[in-house]
Structures are given as C-alpha cells and as structure tokens.
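The other protein chains are all here in position, but one chain of the complex has been omitted.
Here the chain labels run A, B, C, D, E, F, G, H and I in written order, and each chain numbers its own residues starting at 1.
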Amino acid sequence: MPEYLVRIALKRPDTIDDRTWAAVLDAERAVGLDYRRRGAIQRIWRVPGTTSNVGIWSAPDVSELDQLLAGLPAFRYLTIKVEALARHYLEADQ
Amino acid sequence: MPEYLVRIALKRPDTIDDRTWAAVLDAERAVGLDYRRRGAIQRIWRVPGTTSNVGIWSAPDVSELDQLLAGLPAFRYLTIKVEALARHYLEADQ
Amino acid sequence: MPEYLVRIALKRPDTIDDRTWAAVLDAERAVGLDYRRRGAIQRIWRVPGTTSNVGIWSAPDVSELDQLLAGLPAFRYLTIKVEALARHYLEADQ
Amino acid sequence: MPEYLVRIALKRPDTIDDRTWAAVLDAERAVGLDYRRRGAIQRIWRVPGTTSNVGIWSAPDVSELDQLLAGLPAFRYLTIKVEALARHYLEADQ
Amino acid sequence: MPEYLVRIALKRPDTIDDRTWAAVLDAERAVGLDYRRRGAIQRIWRVPGTTSNVGIWSAPDVSELDQLLAGLPAFRYLTIKVEALARHYLEADQ
Amino acid sequence: MPEYLVRIALKRPDTIDDRTWAAVLDAERAVGLDYRRRGAIQRIWRVPGTTSNVGIWSAPDVSELDQLLAGLPAFRYLTIKVEALARHYLEADQ
Amino acid sequence: MPEYLVRIALKRPDTIDDRTWAAVLDAERAVGLDYRRRGAIQRIWRVPGTTSNVGIWSAPDVSELDQLLAGLPAFRYLTIKVEALARHYLEADQ
Amino acid sequence: MPEYLVRIALKRPDTIDDRTWAAVLDAERAVGLDYRRRGAIQRIWRVPGTTSNVGIWSAPDVSELDQLLAGLPAFRYLTIKVEALARHYLEADQ
Amino acid sequence: MPEYLVRIALKRPDTIDDRTWAAVLDAERAVGLDYRRRGAIQRIWRVPGTTSNVGIWSAPDVSELDQLLAGLPAFRYLTIKVEALARHYLEADQ
Partner (left out) sequence: MPEYLVRIALKRPDTIDDRTWAAVLDAERAVGLDYRRRGAIQRIWRVPGTTSNVGIWSAPDVSELDQLLAGLPAFRYLTIKVEALARHYLEADQ
C-alpha cells in the first residue's frame, strides 16, 4: 500500500485552558493508538525538543489519508505536511 | 537502536562523462544494498520525480551514521540532510 | 478563457466561536458551489492534511478573478495566492 | 484516478551544444504528446516568462507517476516537484 | 489592457566570450526598445547595483505576455518572474 | 523625481470591531486619494486575491517617502516593503 | 557521550501576566542550573539582542535529550531546534 | 572599538492600550538618546515604511552589546538581529 | 545626502586564472579607495569569514548610486543588495 511521510506540528493556542487542552490530547492519543494498531501509522517518532512528530503513514490513496488526518481530534491545532513516497529499488528484494 | 530520517539528493555534474557516472551509480547501488541488508538502512523511498531519496537509517550513534554516509561511493555528488529522531509513545507498546 | 492556479489557505482565528464559524463555512460552501457550477472554479482539490485547497480558476481577466476571490464569504480568513497561467503547446491540439 | 500537481522546471546547461539540446527537446515533445494523449497529463500550462510548466497529472499511484516522470527524455535537466492532491467536496457532484 | 509586474534578472555565463555576449546585449536592447515603443513595456527601472530590472508590462492576456518574454533575444540568460495585477479603486477616477 | 516600488499588505487584527475597522479604511481611502492626486502614488494595483497592493510611488528622497508612508491612517496595520528604483536606459528617450 | 547543538528561543505570550511569567522564568533558571551542573548542558551562550540561547548539550541518545528538553519548565513557550553532531578528526587527539 | 550592524523591528501587540504604549515609546526614546550620545549607537536610520531601524552600534565586546540591547525599555516588543563586523582595508587609512 | 546600506558579495568563478583575478582585485581596490576618499563610501566593513562587505554609501539619488556600483571593476563578479535608508529622529540633533 502507498506510504507517506507525514510531519505534524501541534500548537496550543494561548487562549485555551488546561482542562480543555488535556481533553484534546487524550482524544488525540486514543485515535493515534487506533491508527497505529490498524497500520495507518506504520512508524512514528518525536522531533526532539518539540511537540512535532514525523511518521510513515499508509493509506490506499491520498484522499483516504486526508480523511484519516482530518479525523484527528486535534486537527484544528495541527500543521500537517504530507509527502507522497515512491518505491525505491533497494526495497524490491526485501 | 537510534533512528534517523535521512534525505539524500543526488546531482550529476555537467562535466562527468556517461561511463564514469554509470560506475559511480553501480558502486552506490552495491553499497546501498549492503547497508539495506545489514539494517543501516531500515526503509527507503524515492522522492517522486527526482533523483532524491528519503530513508530511515539506524546507527548506534550519529558519528557512526556519519561514517556510513561519508562512505557512500557517490558521497561527493550527494547533498545529505540528517534528522535525529526520538522515541514516540505510540511506539512503546508495539 | 485565461486560467489561474489559485491556492487558498483557510485559518480559523482562536477567538471565533463555533456557531459563527459554522455560518462562515456554510456561506463559503454555497458560493464555492456556485462558482464551480458557473465554471469560475474549473477544478479544485484539497491539499491533504490541511484546510487549504488548490484549484484551476477561470476568468476573463485578473481583475475579475480578484473580484470573485474578494467575494468569497470567508475572504477575511483566507490567504490566497494567484498564479496566472499561459498556454502550453501540448494543449494546442486538444 | 489520483491526480497530482506537478511543477517542472527545465534548465539547459551552459556546456551543451545547440544540436544536442534540440534533440533533447524533440524527444521531450514526443513523450509529452504521448502522455497528454494517454491522459497521464490531464492539463498543462506554461509558467509565463519561464521554461517551466505546471500540470495536472494522473496515475494509479505515486510510484507509477514517478516512473512516468523519470521516463521523460529531458529528465536529467528537469527539477520536478510533485504534490499529491486529495478529493474536494466541490468535485463530488460533478 | 491588463498589466503585469515583471522582474527580469540577467546572468552572463562564465563560459561565454565577450563578443558573443555583446551581440546578445545589442539584440536585447533593440527588442526592448521596440517593446517600449509599442507599449508592451509601459515603464521599466533598473534594480540598483544589479543587472536586473523591474517593469510594468501590458498585454491582452498572459499567454501573449509569455510570448513577448520568450521572444527576448537574451531569454536563455534571463530569470523572469511575472505577477498579474488587478485594478485598484484609486485608479478608477484617473 | 525618484520612484519607488512599494508593496503594502493590510492585516485586520482579530480583536478590532467592524465599526472601528470601517473608520480606519475610510481614512485610508481619503489619504490614498490625496496621495494619488498629488502624484505621490503614480500607479497602484491590487495583488489579486489579497488585501495587498503594489504601487509606483514618487518622492524627492526616501526620507520624505517614509513620512508619506508613516502618515497612512492604517499604518499600524500595514506591512510595507520599499524598493528604490534606478533609471533604465529604455526610459531615456521617452 | 554524543553532543548536540541546541538552539532555544523563548517567547512570552502577550496574554500572560508578570507574576506568572516571573515564576516560569524562576523555575526555568533552577532546572537550567541543574542541567548545567550535571553536564547535560556543556556550554551555553546568549544570542545577542534576543531571548534565545544556543548551547552544546550532552545525552546518551536523542530520546534522552528529548526528555531533558521536554522537561524544561518553560517548554510550552520555547521553540527548540536540535542538531546532532558527529565526531571531527581535529578532536581526536585532545 | 568593535562595531555591529544591528537591525531592530518594533511590533506593538494588539492587546496593549494607547497610553501604555506611549509610555513604552517615551522610555525607549530617552534611552535611545542616551545611547546615541554615549556613542553606543554610532549611526541609526529608519527602514522606510516600517517601524524598524538599522544602526551601527559600538561596544567593547558582544556581551556588553547584548546588555545594552536587553536594557532597551521596549526590549519585550523588539526583534533584534546583530551582525558583528570586521575591519575592512579601505578603512585603514582614514 | 541620502545614505544606503549596501551589501556586496564577491564570487570568483572556478574558470578564471590567478593573474586575471589579481588584476580584477587590484582595479577594484583602486576604485574602492577613490570612492572612499570622495565619500561615496562613508563606512565599510568585512562580513567576517567571507569575501563580502557591508557599507554605508552616499549618493544624491539611487540612479547615481546605481552608476557608482555598476562602475566597480569587479561588477561582473559581485552580487549587490541596496537598501535605501530614511532619516531617524535620533540623528536629528547630532
């Protein structure tokens, strides 16, 4: 299935209170875990020193990937950059 | 083992002849295959429409990664960008 | 008729309430549908993982395109980039 | 079928002679025409005042798009940027 | 008639000899003068300290502007950026 | 008299109310009209799809231009970029 | 132990009051002092004229560095950029 | 004494009231005048159309320059960029 | 007289021989000295670690500044950026 390099930056607005923010993060964690288990997220890492992450995502096509991303509970607070990836010959014989 | 997001762009100089360039690419392919088998390169993709690739590399520390990269036969023709990655909680229970 | 590549990013301010925002989006959708039917918007796509879109717009000249864009109900919340396009010889025989 | 916004810049090296360059452009034109007829290139425009173009390409997945692009006769002289596009709701009822 | 802000940077390659370059500049000057007289170039200025210029060009549409620019004798040595301009209300009563 | 390429972007803060903003815009319009009539603004265009404009301004020197710009009623909400322009030989015989 | 070049920019939000901000800075200072004594921060300098600093940090791997950085009391107000460093031959004989 | 090119941009937050802001500006003016008289500021100019300035500052070393800048009353609202300058041979015989 | 911040970067092409280059630099030095004595160059500094310089230039208007710069013997090898400067109130009483 096609894979994508997805970079996600999370930004907490100054005006949101701690409780609301904690709820956003809890919901985000739950959906993230679900995506990880289903394989939509293949691998994910923290960008050190930030609240950003970078991951290898998998989806049948970019429109379905877009729906997965737009479905993230924290979507409103995220800046997301998607890079579609193509097959490399070094992967052919794996 | 620590992982790194490594982006490699290959640029052929105008002044190199076809035979020399083919030899460079052959040597690069052989070393790439070796790195891929040993797990130095965990995953690799082509950036579509380019001669660049993006990969997940693995090395005990960044100095050893640097030596792996400097050891690429095409190193002189490569522009390489390394991004050290940190553990993400979604990976913890995999 | 001249065509334009138009990239539109939508940004919701932190200070707007949900109801007002929903009304903005509803109005935007209605005008978008109208533009799409009249052919002012020839094609449109979502930029995956974002609230931006990219589209092929058509207008007799750039001043009329500017009025179409300034007439979008969400205009105040949009960052728009217009790129005027010229005829390509591969289109000549279509 | 998935669509892509593809921006292609062509750069003639200072060291290439006129005849070789004309042959490259002829071959490029022939393949471009073929891609346009087969629908790999859906639409294409010149970026005014440049030797760049921007087009809407179509391919089953990004790896096949990558092969189409790498197969362009002028590939060595091109700088290509691919942007995968997702479905927009304004297209749904067309 | 629609107007465009056009920025043109001229770059002499290291490999061109003085005589050939002078011929390119002479031809460029002649065409520039012709465009200026016909009103294709409405106004033009040097960017101080550079071999770039910025001008207000006029053409029925962007495809014709593109042909005017591609017809410049020094086109191969130029980097051109076109910005289509829209009517401003302060111009309405002039 | 020396001429300048001036690019002005207007940004409405989220916190300003409609009435105050309308008053700012009215005052801006009046001063803009005055500058246009006096020739301080020689030509002005809208950047399509934005609340920015680009204009050719004229002033005896850059300090007087700076005072004209700082005197705009909306100055606090403007981002302004000034580019001093030099005489081009194609203008000599006009 | 691996070393990292870490650039940290501190930004006080407009909406925070003086007392809360002073408390954030006090806590930050205490943790900074602790990190400096333990050697997590090897060297640190102010970027002149700013509230940013640049430092040489040390940690067994980038995930531990990430935890040190995320543990800074002012983390929410910081923009941090980490650059992993590799051994240089001029350091070998020190 | 070493000299520095210092670029200072002033940005008024949307949330500050007119009286407080006027007091900030008054205090800034007084300290600026003092620095100018003492020679810490050698020369200073406005960047036309902005609330930024660019100046030649002088200080025994960059740490003292940093303290002068951090001591500006408007420091919290300033974005400052310092560039250390080296002796040029054309200055030697002045 | 109006002043300008002028940044000049010098780049030696790979293809020029040592003797020709030395002649270019000698001529440049002579003209630089002349400009410095006449006050066209008010002050000049090296950008440390580079072959660039930054200077305060003075000329009746930007067209004359442009001619001074275009008259530099090394002009063909220079990248020049001019920034017109406006009077600052801290200079008024000097």
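We take it that a residue touches a chain if its C-beta (ideal position, glycine included) is under 8 Å from a C-beta of that chain, and two chains touch if they have at least 3 such contacts.
Please read these numbers as outputs of a predicted model, since none were measured by experiment.
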- Item | Contact set of chain G toward the excluded chain (per top definition) | 3, 5, 29, 32-33, 36, 41, 43-48, 53-56, 83-91, 94
- Item | For chain H, residues in touch with the removed chain | 2, 4, 61-63, 65-66, 82, 84-87
- Touch residues of chain B, complete complex, unshown partner: 6, 8, 13-16, 62-63, 65-66, 69-70, 76, 78-82
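In the analysis below, only the chains that are shown with their structure count from here on.
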- Query: Out of D-E and H-I, which chain pair has the most contact pairs?
  - Reply: H-I
- So, what's the distance in Å between the C-alpha centres of chain H and chain C? 43
- Message: For chain E, give me the residues that contact two or more of the other chains.
- Response: 14-15, 46, 48, 62-63, 65-66, 82, 84-87
